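For reference, the structure is listed below as C-alpha cells.
The complex appears here without one of its protein chains, the remainder shown in place.
Then we have subunit A:
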Amino acid sequence: MSEKNPLPFAKTQSRSMLLLVVAVLVGLPLVLPSATLATEILIFAMAALACNLLLGYTGLLSFGQGIFFGAGAYCAALLMIHLQLGLFSALLGAALAGGFLAFLVGALAIRRTGIYFVMLTLAFSQMAYFLTYTLSDWTGGDNGLLNVPRPEIRIGDTVLMSLSDARYFYGFVAVLFLLIFIGARRVIASPFGSTLMAIRENETRAAAIGYDTRHFKILVFMLSGAVTGIAGALYAMLLHFVPLSNIDLAMSENILIMTIVGGTGSLFGSLLGAGSIVLLGEFLSDLWPRWLMLLGVILILVVVFMRGGLWGGFSSLFERIKGRRKPSLPVQEEQP
C-alpha cells in the first residue's frame, strides 16, 4: 500500500524498507531451526514477488506461475546434469527458460481479458504439466529428476565458495533475493512500473493515453517468468531433486496464495506471505496433516475481509498507532 501513496518521504521510506528486508534476511536463519527452511522461504518469496508483479501491480491473475517455476527447475537441473554447467550458467538458463515460456504464455493469454485470460493460463499450465509427464525420458516423469547437483561458486577453475553447507547456500540465496528485491523495487518506481499500475487501474485509459498496453503486459510477464524460473532452479538445487509437482497446477495455486495472503501491491508482503505459509506448512504438517484446510480458510478471510493481505493489515495497524501518537496528522484510511 505504501507505494501507492504520494511520496514526500519516498527516500526514507524506501531506505527503511530495504533495512527491514535486510534485517529479515539476517534474522531468518538465526530464528528458524534450520537454514534449509529459511532458504525455502526465500525461494518461495522470490516466486511470490514475481507473481506480485503480475497480480498486484498489473492486475493479471495468472495460473501459469507453476510453468515458469517448473521450467526453471527442470532446465537448470538438465543443464547441470547433462552439460555439467556451473551455478551461474544454470541460473541464467533457468531465467531464460522461465522468461521465454512466460513470453509465449503471456503473448497468447493477454489476447483475452478477465475470465478468459485466467482460463488460458490454466490451460497452458495443464498442458505444461502433461507435457512434462509425457517427456519422461528427459524429466523422469512421475519419479521426478533425481541427483541434481548444487554447484559451487567459481570463477574459471578457481572455487570461491562451496555451497554444500546449508548455511552458505542460504547466504547465496539471500544475496540473490536482495538483488531481485531491489531490482523489482526499481522496476516499480520506474515509468515502466507506473504504466503497469495504470494498466491495473484502468487498461482502457492507459491505452487511450497512448501506451501499447500489450507490449507492457508481455514484458512484465517475461520479467515475472524469469524471476520465477530462477526460484525454481534454486529450489532444485536446494532439494537436489525436481519432483513433478514443481510444475503442476497446485504449485501455481500455492504461489498465488502466498502472494495474496502476504498482500498484493507490496513486495515485502510477498516475503511475508511466503514466510508465513511455508512456516505454517512446516510446523503444522506433522501435527495436523490436513493443514491445507486452514489455508483455504485463510485465503477466504483475506479476500473477504482483508484484501491488503498481511502487509495491508500490519501497515494499517501501524498507521493507526502512529496516528494516535500524532493526532495533528490525518489518519490514513485503509484503501478498500
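What we mean here is this: contacts are C-beta pairs under 8 Å (C-beta built on N, C-alpha and C of every residue); 3 or more make two chains touch, one makes a residue touch a chain; residues count from 1.
As a convention for this text, contacts and distances are computed from a predicted model.
**Student:** What is the protein name, per UniProt, of the chain that does not appear here: "Phosphate transport system permease protein PstA", "Spermidine/putrescine import ATP-binding protein PotA", "Amino acid/amide ABC transporter membrane protein 1, HAAT family" or "TusE/DsrC/DsvC family sulfur relay protein"?
**Tutor:** "Amino acid/amide ABC transporter membrane protein 1, HAAT family"
**Student:** Would you indicate which residue among A:122, A:178 or A:306 is in contact with the undisplayed chain?
**Tutor:** A:122
**Student:** Specify the residue from the set A:96, A:207 or A:299 that touches the hidden chain.
**Tutor:** A:299
**Student:** Taking the full complex into account, find the residue in A:83, A:161 or A:250 that is in contact with the omitted chain.
**Tutor:** Of the listed residues, the one touching the omitted chain is A:250.
**Student:** Over the whole complex, note the residues of subunit A touching the chain we left out.
**Tutor:** Interface residues of subunit A facing the absent chain: 61, 108, 111-112, 114-116, 118-120, 122-124, 126-127, 130-131, 133-134, 249-250, 253, 256-257, 260, 290, 292-293, 295-300, 303-304, 307.
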